[in-house]
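Here is the structure we will look at.
One protein chain is absent from this view; the other protein chains keep their places.
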Amino acid sequence: MSPSAESGSPYENITEMTLLTPIKDGEADELAQVLAAVQIAEDSPIKKISTIHYARWVILDEGARLLFTSNFDGTWEKYLRDFSEKIPEGLDAIWGHCVGWPGAQPFAPFRKWVDRHQVPANLFYAAYPESTVREVQRALDWKEKTERFVAELAKPPRSS
Amino acid sequence: MVVSVGRVLQENLGDIQGNLLHAYHMPVARYAFYRLEDPASGRAWLGKLSDRVTSATRWSEGDKPSSTMNVALSFRGLEALGLPTATLASFPEEFRLGMAERSEILGDVGESAPECWEDALKGDGLHVLVEIHAQTTTALESHTEWLESVSQAAEGVVVEYVQDAALPKTGTEHFGFVDGISQPSVEGSALPELPGHGTPVESGKWKPLRPGEFILGYVGEDGLASETPTPAALGLNGTFVVFRKLHQRVADFRQFLRTTAQALWDTDDPEKVELLAAKLVGRWRSGCPLELSPDQDNAAIANNPQINNNFRFAQDPDGERCPIGAHIRRANPRGSLDATDTLVRRHRILRRGLPYGEWLESESDDGADRGLVFIAVGSSISRQFEFVQEEWINKGDLFFLDGEKDPFVGANDGTGKMTLPGPSVPFIFNLQRFVTVRGGEYFFMPGLEALRKLAQGKWSADS
Amino acid sequence: MMSTDPDIPLDLHDIQGNIIKAYNREDYVTARYVLYQVTDGAKGREFLAELLPYVTTAAPWSRESAVRAGNPKPPVTLNIAFTHQGLEALELPAASLLTFPQEFVSGMVKRREILGDDGKSAPEHWDPVWLKPVHLLLWLNGPGRPNEHVLDEYHGMLVELAKKFAPGVECLSGHRGEDGAERDYQSGSALYDEDGNITAKEHFGYSDGISNPFFKGTGANPNNVIGGGKVTRESPDTVEGWEPLETGEFLLGYKDEAFEYPEAPLPPLLARNGTYLVFRKLHENVGSFESYLDETSKHFEGGKEALAAKFVGRWRNGAPLATHPTEEEANGLAARWNQAYVSMKKAEADHDDGAYATASNVYADVRKELVAFDYDQDLAGGRCPVGAHVRRVNPRGGLEFGRSGAFASRGALTNRRRILRRGLPYGICRDRSRDDGEHGNIVMMLVASIRRQFEFVQQQWMNYGNDFKLGNDKDPLLGNHSDDPDGIDGRMTIESTPGSGKPPFLCAGIPRFVETRGGAYFFVPSMTALRMISKALVDPT
Partner (left out) sequence: MSNIAGKAFAMNLITPIERKQVKWNKVAFWLLTPSKPRNFLNWFTKRLGPRFDFAAKLNGLITLSMIHYARWVIVKPEEWPHLGTEQPREDPAYAYQLFFSNFNGSWAQYVDSFSAGIPEGLDGLWNKNVGWPTSVPQGPFHDYVRHNEVWTNYYYSAYPMAASNDIKSSKRLRNELLDFIDRSEKMGAKEFQREYHKLLSSLQGNPNPDFTAEEKFPCLGQMAPTPIVSLASVAVRRARVEIRSVEEVHDAE
């Protein structure tokens, strides 16, 4: 794997990450169960990292490897630090099933492991590359409220 | 490199420099910057200084010295002392690069950009920072005399720049606010634990931060020992110090308050001007927090250290009392980002420093230089000072304040905006920059033992 | 394989009539829809065999004046369609049953979440008959006033015939009638004006059924491709502006718009010349509609009629907003259209072939004005709102949003979502200030893929607005607006003319004007397939 922390994103503010990591022999089923449990949990641990737009884990090749992709705001380094600091248990529960996982903490070996397994995208497209997660959420909130306001003005008085 | 996880801070206060964990509370200070032209003579000079460096050992009643001295080294300074490449490389990247190189991250752009800094603060010559704090001007001068004589005797030790600082007669900083009320409390520092100074815990109480956040070699909030440079003994009991000379545009600030109050409420009634000032900062000028007294200043709150910092923003999620974008809420969001504060406690800063320049008496600008010597202390410049500066002061994205910068110290350019949630007037527009950077550098402030060993050349490549 | 070259006509004798012919245009303006359950496969097949000679095909009718009447118009038409359960009851082999598409197998009730049949449109509120095991749909179309009794007599014969096969073939009761009683059939009828003339209107007062897709091989007037085919990059009021749609969008066994044969059951002979029928009984809340228009139009420039036009994209008289933005223009067009229609009918009644030819040419020209448009000159919706009903169900080239060349063809996102519409209104609205009563539309939609055509349009274009960049706004007229005060508001933006300085007009709180009262998915086999089914000859091996 190309040893590069480089993102395949051509955009200034948004970074993409694609990680391909081999799953330990025979642990794919257990991993799938962990992921399923996270999926149906009320609150995703990912939510704690407020810079992630989208993220997914996919088990590939009949359990041979795990794919992780995400799109996030800011730099690669800061993003990884967030991961390591905010949801170390979650990461351990997932990537602990992968070969060579050093643990989400301390930071340096974790960073090295991610670096080693990252593949930069050859082509990356973002529909609104200049917006951070918070900006998007904020704008959506504005829209919802504005709509309600404009509609209140428009509504005819109800007859009943 | 992990040193020891179970180290107890209190037992090591004698090896930690003063004014880091505990503020000296002295009214005058002098910051002298030296350039070292020769490693050997530089080390010898440092050796002489090290004998008089003030430690963190607590003074007993009546024992407070009339002056103190502390010493820190920039990365160029460590190079100038002849440390080997491997040791130099073990320091964090941002420290190695120095403040000027990090200007994009810090928002030091426009008039605050390094190319606009004072000439002496621009170059690579800020090797050693010597801070003298004193009770009186006389004490300051006499300590300085000693320092000068020692320095003149040393070959190749050149004074690059000297900055004096003193609390104005108002006892406030130059915009008129009582400063320095909120500081993180540190586990094992032997400081009284005032409510609001640590990190909020669920019971409504506060817990001191773990020492590794501020001193190298101790356990930090992540449960791990803070990383130190190698050899470990060099880092142990040391920390990083950020020095910034911040010029304040006092006349502009006062003018802005008046015209904005006029625009918002159609009045320049002093009460409204004060309210606006408080909204920008999050505290009334007395130091009384908006969170505890949103409608008027309250001296009783301001002067009571058991109360004046004892609040969280969690009960004010929309910022109707203290705006989410107010300066103190950005610089320390307390419990407002999440209940257990995990998003805040790794980004705290100990602030030291003092105003400089004369109080502005006139309405219009008198052209004099006045502002603040800003000192920030932490075990990681990038995770603490730089993070706060970039993410909280100049971005605010984490608070859903996309595009808004700190109204008080942010890198605004005249088009800045601030959201003021409340019944009327939701926004302030056209914010400009009230504070510009005149220069600064990142320093490493070693423990006393490490300083002596540095002076002895124990780790130097050439000895 | 069959060629679909437009010059080579379809085998109209093998295709059921209503697929190609809009019966109401042929003066069959009353209808009865009868549902059966088959509990004995053999009897069911016998019943079918008995019916076969009466099934109306798409073969052209010779006009009454023709000297040799090759294929005279029948007094009443008859057509037949099956649900999947019906085909199973008739004992089609499993190997064949398993090859039908999933949504047809599931049926309309099970697809209600996809279709947005919730609230008052939920199946529990439907006419009870639709919750019974519906197997077979027979529909009869007959003449209007004063000859409605012909349909009645014909229906009586059908009832007698069916009795022969009971038990084993059961006519299902439970169509709600006007008196609330449950009936054995659903009736339908065109509406009449005060003078007793037949109209093309439905209960809300709009002229209906103006625009229908035009596809290859039907033998229809090639000029009718205008407005009915798919858009090219040429002008919409020329023949060059349109191309016929591929037959496979509406009939199984022919190439479709993706250059392949549509998904079809096996064996191919069972599928070819057949299609799917989506049957919906839609109640119209006339009271809500009129009062909403009255209230809201108080603030709307142009008044009630203009607002009604904005909802649909056509004036109630049928003139399209895209080309006739003022009421005056619209009325002019409607008058000419009516005139042309009357002349044509008169010539026909007079058996005057020459006059008829002239009149039908005039009629065709006027008709062109009703359909020959697209939205490229009206991207912002200043004339026809982007969210108006007709613009949603057939956006023409509108989904390119004026970026010419963005897609492989202008109608790339539209051409596979077209729907052939048949059906008639039902009931009489006696009090226009009330919602209750029995009146609405029997909508019959013919498509080669229920999922890709009907369900998609219903879900994405009627009950959602994302494709038009309208967020979650729904079709103002047919959207399943929520009755729940916390639900999504019924909302429509009526765009102002750009540059006019006027604000758009926002309609909020739109109630649900149309409620689903019944329906099912049917398969409409070819004559060949009907014969195969009736003789148990379907063999996919």
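Here the chain labels run A, B and C in written order, and each chain numbers its own residues starting at 1.
Heads up, the rule we're going with is that a residue touches a chain if its C-beta (ideal position, glycine included) is under 8 Å from a C-beta of that chain, and two chains touch if they have at least 3 such contacts.
All values derive from a computational prediction rather than experimental measurement.
J.: Of the chains that are displayed, which are in contact with the missing one across the whole complex?
T.: Those shown chains that the absent chain touches are A, B, C.
J.: Among C:183, C:368, C:451 or C:531, which one is in touch with the chain left out?
T.: Considering all chains, including the one not shown, the answer is C:451.
J.: Touching residues of chain C against the unshown chain: what are they?
T.: Interface residues of chain C facing the absent chain: 110-111, 113-114, 116, 257-260, 263, 378-381, 386, 399-403, 405-408, 412-413, 415-416, 451-452, 456, 459-460, 463-466, 469-473, 488-489, 491, 493, 495-496, 498, 500-504, 506.
J.: Going by the touch rule given at the top, which residues of chain B touch the chain that is not shown?
T.: Given the touch definition above, chain B has residues 263, 417, 426-427, 429 touching the missing chain.
J.: Provide the residue numbers of chain A that touch the chain removed from this figure.
T.: That gives, for chain A, the contact residues 1-2, 8, 10-11, 16, 18, 20-22, 24-25, 31-32, 35-36, 38-40, 42, 44, 46-47, 50, 52-60, 64-65, 67, 69, 71, 99-100, 116-117, 119-128, 131, 133, 135-140, 142-144, 146-147, 150-151.
We adopt the following convention: only the chains that are shown with their structure count from here on.
J.: Among line, ring, star, complete and other, which one matches the pattern of chain touches?
T.: line
J.: Using C-alpha centres only, name the chain that sits farthest from chain C.
T.: B
J.: Report the chain ID whose CA centroid sits closest to the centroid of the full protein CA set.
T.: Chain A is the most central one.
J.: Measuring from the mean C-alpha position of chain A to the mean C-alpha position of chain B, what distance in angstrom results?
T.: Spacing between the chain centres: roughly 34 Å.
J.: Where the centres are mean C-alpha positions, what is the separation of chain A from chain C, in Å?
T.: Whole-Å distance between the two chain centres: 46.
J.: Please compute the C-alpha centroid of chain B, do the same for chain C, then give the distance between them in whole Å.
T.: 74
J.: Mind pulling the chain B residues that touch 2 or more other chains?
T.: none
J.: Would you give the residues of chain C that are in contact with at least 2 other chains, written as numbers and ranges?
T.: Not one residue of chain C touches more than one other chain, so the list is empty.
J.: Give the list of chain A residues in touch with chain C in this complex.
T.: Of all residues in chain A, those touching chain C are 150-159.
J.: Please give the residue numbers of chain A that touch chain B in the complex, ascending.
T.: Counting only chain A, the residues touching chain B are 48, 50, 73, 81, 85-86, 105-106, 108, 131-135, 137-138, 141.
J.: Along chain C, where are the residues that touch chain A in the complex?
T.: Chain C reaches chain A through residues 291-292, 295-296, 298-299, 489, 491, 505-509.
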